[in-house]
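Missing here: one protein chain of the complex. Every other protein chain is in place.
Per-chain residue numbering starts at 1, and chain names A, B and C are given in the order in which the chains are listed.
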Amino acid sequence: MNVTTKPNAGDAAATPKRQLSDISVMVAGQGGDGSLTIASLLSAQFASRGLHLYSTSNIASRIKGGHAAAFLRASVVPTGCMGDHIDLLVAFDDEAVEMAAPNMAPDGIVVFDASKGAPPEGILADTIQVFAVPFGRLAVRDLGRDLLKNCLGFGIVSRILGIVDDAAESSLRQRFKRLPAAVVETNVEAFRIGLSHADEIGLGEGTSPWTVDEAEREEHLMIAGNEALSFGFLAAGGRFYAGYPITPASEILGWLQRHLPKYGGMAIQAEDELSAINMATGAALTGTRSMAASSGPGFVLMQEGVSQLGSAEIPLVVVDCQRAGPSTGMPTKVEQSDIGTMINGGHGDYPKVVLSPANQGDSFVIGAFATNLAQRIQGPVIIAMDRAMSQDSTTVKPFDLEGITVDNAKRLTREEVLKLEEYKRYKITDDGVSPWAVPGTPGGQNLVTGNERNEWGLVSAEPKNRNKMIDKRARKIETVRDDLPKGCRWGDAKAPIGLLGFGSAGPIIERAAIRLAEAGTDVQVLRPRTIWPVLDETIDFIRQCERVYVIEYNEAGQLAHTVSGAGAPKEKMVSLRKYDGTPFRAVDIANTVLEKEAAE
Amino acid sequence: MNVTTKPNAGDAAATPKRQLSDISVMVAGQGGDGSLTIASLLSAQFASRGLHLYSTSNIASRIKGGHAAAFLRASVVPTGCMGDHIDLLVAFDDEAVEMAAPNMAPDGIVVFDASKGAPPEGILADTIQVFAVPFGRLAVRDLGRDLLKNCLGFGIVSRILGIVDDAAESSLRQRFKRLPAAVVETNVEAFRIGLSHADEIGLGEGTSPWTVDEAEREEHLMIAGNEALSFGFLAAGGRFYAGYPITPASEILGWLQRHLPKYGGMAIQAEDELSAINMATGAALTGTRSMAASSGPGFVLMQEGVSQLGSAEIPLVVVDCQRAGPSTGMPTKVEQSDIGTMINGGHGDYPKVVLSPANQGDSFVIGAFATNLAQRIQGPVIIAMDRAMSQDSTTVKPFDLEGITVDNAKRLTREEVLKLEEYKRYKITDDGVSPWAVPGTPGGQNLVTGNERNEWGLVSAEPKNRNKMIDKRARKIETVRDDLPKGCRWGDAKAPIGLLGFGSAGPIIERAAIRLAEAGTDVQVLRPRTIWPVLDETIDFIRQCERVYVIEYNEAGQLAHTVSGAGAPKEKMVSLRKYDGTPFRAVDIANTVLEKEAAE
Amino acid sequence: MTKTYTPAEPIWCAGCGDFGVQGALERSLIDLNIAKHDVMILAGIGCSGTLQNNVGTYGYHALHGRVLPAATGVAFANPDLTVIAVGGDGDGFAIGAGHFVHSVKRNPNLVYIVMNNSVYGLTKGQDSPTMDSSAAEGLDSTRLALSIPGASFIARGFSRWSAQLHELTVAALEHTRAGRGFAFLEVLSPCVTYNDTYASWESMLDNLDEDPDYDPTDLSMAFSRGVALDAEGRMPAGVIYRNDGAVGKEAPPSMAGQDLNPAQHLDAYRGIMNSYAV
Partner (left out) sequence: MTKTYTPAEPIWCAGCGDFGVQGALERSLIDLNIAKHDVMILAGIGCSGTLQNNVGTYGYHALHGRVLPAATGVAFANPDLTVIAVGGDGDGFAIGAGHFVHSVKRNPNLVYIVMNNSVYGLTKGQDSPTMDSSAAEGLDSTRLALSIPGASFIARGFSRWSAQLHELTVAALEHTRAGRGFAFLEVLSPCVTYNDTYASWESMLDNLDEDPDYDPTDLSMAFSRGVALDAEGRMPAGVIYRNDGAVGKEAPPSMAGQDLNPAQHLDAYRGIMNSYAV
C-alpha cells in the first residue's frame, strides 16, 4: 500500500462528522504542481453550494518553479477576507506544510502528497489529521503523467469535504470543457483513482469527516478589485488609459486593453510612467475620460504629472495599487504605505481627492465615481488600492449597471460656447469650477497651463490674481465634499471602542469587531472610503469614541498621522500596524485590542 | 532745465535731516536699465559703513527686457530680511513706481528717471518726496550713451543718502575695476554729471535730506543660501554632485561646477532629474559624498530615488529649493509648499531627515551637517531651501571652517574589513546602522538593493526578516535624533504667544516678534531647523504656549499639518499663510497677531 | 462670435530665432486654411515653450520634457484635431529623449517642431544635448530619428531661411494631416542671448532640398550623408527623410466626440458582468 496516514489521523468515519459554515483552504506546492487548479475546482464546488468566496494567492518572488500557494475561503455569511486559520491544507511538498503550520486550525486536516516521503515531522499540532497519499507517484504509475496529480488529489479532497462524487466530477468536466475530450477523460480518470484511494483510507462516499454547509446567496460575481475598478471606469465613460507594467497594477492595463477597443477606446502601454500619465493627461485635455495607474515606484514618478493636473485643472483618475515598499521592497506583498505620497506626493498646494474602495466589489463603484468626480473637479482623483484589494477575488453582489451615470459637469457643448459672449478657461466661479470647452470647439480656444495664469489662461504672477486662483482651486473640494463617498460603519455608534482602517484591511477589521462583540466588548468600526480630504465622519468617529485603534499596513502609522494632522485627537488613538507583508488576522486584532483594553 | 520735482518735494535742505539706522532701497526698471548696478554700488557703500545687508531681486517671468527690480536693506542691527517698507525708490519707469507704491514708506524718497515724462500721478502718497531727473536723456545728451544713466543716477542717489562724493566715486571705480580705463572714466564722468544735477536741485554735498548710520560690525561675508550650502557640502568632503538646471536651484550646479574639480570632485549636468539622483546615488555607493538638488518639479521626479536611498541604505543629500507651485507655478516666487512631499514624497516607510537652514549663512552649517549626517544614517537627508533662502544674499559672520569635520561614521577601512570574520552589508545592529565596506575593498563584497533583503543583501520577503529590517532602519533616526539641529529661539520661554515658522520666513517672523514685544505683547519664537522628524522642542513649544501662530508660505498650512500630525495640539494653533509669491512683512504679521489677540 | 483670449505678445529677446518659427507656423496654418479652433499647439517648457500663447489656437503648456506624450494623448483621443507639439532642444533631447525615441517609433499623427539653440535659454544658458562641448559631441536629432524604425518624416530648417522653413512647416503639416504620422521638424533657432549661432550655423548648412541627387526616401543615404557632412564640420538642412508612414494603417477611433450615454452599452456591460458570475 502506498497510502500512509499519521497515527493520529485515525479512522475518519469514527470521529463525529464536523459541519463547517466557514472553511479556509490552502493548496500549495511548486509552481506547476497545479495548486491553482485544485483551488479553482474547489471554488466552483463551493460556489455551486451558494457560499460566499474569497480567494488569494501567494507567489514567491522566484520567476518560475518557485513555491506557489492558493487560498480559498468559503462561508455562509460574506466575509470579504481569508479566515484566521487554515482548516484544510493540500500540500504538494514539505515547504507547503512548513508555511501553513503556524496558521493551521488545531482541528484541521492536511492532505499531503507523499510521493517523495512522509510529511515533515514535528511541525504540525497533534490534533491535526493528516492524510498522506502519494498523488504524484500514483498519477505517474497509473496514468503516466505527474501533472494529473491535481485531479487525483481533488478526488481525495472532495471526499474529505463530503462532496458528492457526481457533483465533484461535473465541476471537473466543467472546468476542462475547453480541452479535447480525451484529455478531459484522462483527468476524470485521475479523479476516480483519487476516489478509490480515498476509499482505501476510510474516506468512502458518505463517510467524510466534514461536510460543508450550503447557503442561499443570490447570484453573485466573483471578481478582483483591479477588474472591478477597470469595469467601473469603462461604465462611467472611461475611454483612454495609459500605463506601464508593474505588479500589482498590470491587470488594469490588461483588462482595459481587452475591453476598451470595443467601445472606441484605447489602452496604451507607454514607455514609462512619465509618459503614461502625460499621455492620459493629453487625452483628458480633449474631454476624453482618462485614467493612469501604477504601484508605488511608478506612482511617485507620476507625481509631477499629478501636480500638473491640479494646477492646470485637468480631470484624471490616477490609481495607486500599493505594494510593500519602500522602493522595490516586496512587490507581491500587501502594504498601505503610500498614504502619505497619495496625499502629499506632488509639489505645491492643489486640490485632490483620494478614494479607497471598501472591498473588491466596491472598486467598481469607486472606479465609476472617480471617473465622474474627476470631471466635476477638473483635477486629479486618486484611487488607493492595495495588493490584496487589487488582486484577490471575492463574491460580490452584481453591479448596479443601470445606476451608473455619466456626469458631464461643467463641460460646455458647442452650442453653449457659441452662445457665450466671451469664454475664459479659468473663469473664477463660486464653486471653483470653470466651464470647460474642449479643443475643436469653435470660439472655445483657450490656453491650459501649469503656470499660474489669469482667467484667460495667460501666464500671470500678479499676487492678487494668484490669491484668487489658488482660492478658486481650493474651493472645488468644498464644492464636492458632501458628495464624497462615506465610509462603511459597523456596530453601535455609542460603543466606546472604535476600530478604524481601510482598504483590504477593512473586512478583516470588521471580522475582528464581530469577534470582539462576541467576546462582550462594545466596539464600532469605521472603514473610510474617502481618505483625502479627511471627512468629518472620521474626525467625529474618533472624537466620539473613548479610544480608537487605527489599524493599517505600514510602519509609520500613516493613516493615524493623516487623521491627526487633520485635527483628530492623537491621544485617543492607538496605532496597530503590520508591515511584514502578510495580511492581518481578525483573531490577532481582536486579541490585541482585548489585551490593550485589559491593560487600560 | 531738465530737472523737475513734484511740488511736495520742496527744498531738500530745508527739511530736517533724517538719520537712518535701517534703510530699504528698491531700484527698478526694464532689464538692462541697470537696476542691479545701482543696487550693487549702494551695497558696497553700505558695506563700507559697516552695516548689515540683505539683498534680493524680483525678475519678471519675461525672458529679456522684462521688468527687473533689485532690493537692498542696510541696517545697524542684522535683520536677515527686507524691511516692511521701501524708504528709497530709484525708478527707471512708471511700472517701477506702480510696483513700489503700495510698499513705500510714507516719509520715503523716490528718484525717478523723467526721460520719458513726469512720474505717474496719484499713486504715491503726498508725503513722499520725488526727485524727477531725466537720467537717460542726460546720459544720451552729455555722453551719447543711455546705459550710463546708472552711474548718473548713482550720483543723485549718493547725494540723497549723504554719501561723501569721494567715497561714492571710489566704490564706483572699485566696481568697474576690471573694465578698460577709458570705460571707467566715462562711468565716473556720468557719475559726476549726476552730482552736478544733484547740486541744481538742492542736493549739494553735505545738504542731503538723509544720512545713513555707520556701524561696527565685524568682518562679514555677503552670500546667498545656495552658495553657502554648496560651500558647506564641499567643506564637509562633498565631491560628487549631479543636477539638472532649474530655478531656483541652478546656482548650486553652477557653484559646484566651478569649485569641485579643484578638489578632485565633479559636478555633472545630467539629462534629467531621474538621471541626476541616480548618478549621485551611484557615486554615493562608492563612498564618495554626494548630493543632488532641484526644485519642486524635479524634486518630485527624484522621489523614487529617495525611496531607494531609504530602502537600500545609501547616504545622499537631496536639496529642494522650493518655489511657488503647484506644477510650473510661479518659478521665481517664494513658497514653502513642498513640506508634504519632502516628508512623504517617496513610497513606503523609510527613515529620512529634513533640515532647513535658519538663514543664508546657516545654509553653510546645514550643508556640512547634512553631508555628515547622510553618512551616519546611510540614507537620505533632505535640505529644505526656498526661493529667498536660496537666492537672496545677506551679510553673515565668517564660517567656522576649522570647526568642520568629516565624520566617517560606520565606514570600514580595508584593514577593518580584513579583520572581520564575516561581512554583512545589512547587519542588524542596535543603532540600526550597519558597518559599511565600499566597492573595491577585498572581502567586503556585498549586494545593495532596494528590495527587502536579509543581512547578506540577498532578496528576502520572509516576514520575520522583514520586520527586523524595517525596525532596524527606523532605529537609525532614533540614533541621531538628539544630534539633529535645534531651532532658533527668541523671546521668553514663558511668553503665552508663540510664533512658529522656518526658512526664509524665519527672520521676518523674528522682526515681527520684536515689533510685538515693542507693542507690549509677550511673544516667543521658534524657528525649527529640523522639519522631520518633528523634534520635541517643536511639540513642547506649542504645548507650552497658549496660542501659536504657525506662519508659512503655502495655502494648505503644511507645517501646521505636519506638526499636528506628529502630536502637537491643533486647537492651539492659528495658521497664518501667504501664497501670493511675495514675502511676508513683519508689520503685517505683527498686526495680524495683534488683531487676532484682541479678538480672543 | 465668442470672444476668446487675445494671443500674447512673444516674450522672446529681440532677434531670437523662435520668432521665425512662429511666423512660419502661422503662415502655414493660414496657407492650409486650418481653423484655429481645430488646432492644438502643445509646448514644452523653455523659451520656445511659450509659442502656444501667441497664435490663438487651443494651447497647452506641458511639463518640461513631456510635450510628446501629452501630444500623443491628444492625437490618439481626438484625431480630428491638427496637433502640433513644439519645444526646445533641452526639453526634447535631454529630459524628453526617451519620449522622442518612442514617439518616432509610435508614429502618432502630429507635427513636432523643436527649436534647437543648443542651450537652455530659459534657465540662462546651460549647454543642451545638441551642444558640441569639450565633454562630448552634440546629438544630431535628425540622425537619432533616422535610427528608429517607424520614422516617417524628418526635416531640418533654419529660422533665418524663412522661405524654406515655411515650406518645411507646410510639408510637416501635410504629412500629418494625410495620416502618415509623426512629422519631425528640427529648426535651428539661435539664442541671441546665450549662444548666438546665426552666422556659424548658416555657414555649416547644406541644403538637401537643392541637391537633385539626394533621395530623401533612402534611409541609408540619409544617414551616410549626415555622417559625411559631419566629418566636414557641416550639417544637412531640408527634408532629410520621408516615407508613407502610417498610410494604410487603420486610424484610431476618435474618443473625444463620443456619446458616452451608458444606456447604449448596457447590454454589452451586462455581458462583461456575466462573465464574472458564479
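Note that in this section a contact is a pair of C-beta atoms (placed from the backbone, for glycine too) under 8 Å apart; a residue touches a chain by one contact, two chains touch by 3 or more.
Only a predicted model underlies this, so the values are computations on that prediction, with no experimental measurement involved.
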item	value
Omitted chain's touching partners, listed by label	A, B, C
Chain not shown: contacting residue from C:S147, C:S200, C:T217 or C:Q264	C:S147
From B:P119, B:P326, B:G457 or B:G581, residue that would touch the chain that is not displayed	B:G457
Identified contact with the non-displayed chain, of C:T4, C:N107, C:S159 or C:S254	C:N107
Which residue of C:P10, C:G59, C:G73 or C:G96 touches the chain not shown here	C:G96
Of A:G162, A:P297, A:G310 or A:G444, the residue in touch with the unshown chain	A:P297
Interface with the undisplayed chain - residues on subunit C	93-99, 101-102, 105-107, 129, 135-140, 143-144, 146-150, 219-220, 223-224, 227-228, 230
Contact footprint on subunit B, counting only the chain that is left out	43-44, 47, 53, 219-223, 227, 231, 234-237, 239-240, 242, 259, 262-266, 268, 270-272, 274-276, 278-290, 304-305, 308, 312, 395, 398-399, 401-402, 404-406, 417-418, 420-425, 438-451, 456-459
Positions on subunit A where the hidden chain makes contact	61-66, 244-247, 250, 253, 269, 271-273, 297, 327-328
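Here is the rule we go by: only the chains that are shown with their structure count from here on.
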item	value
Selected interface, A-C versus B-C, where C-beta contact pairs are more numerous	A-C
Intercentroid distance (Cα basis), subunit B paired with subunit A, Å	46
Set of subunit A residues in contact with two or more other chains	274, 304, 308, 312, 449-451, 459
Contacts with two or more other chains, residues of subunit C listed in rising order	61, 63, 65
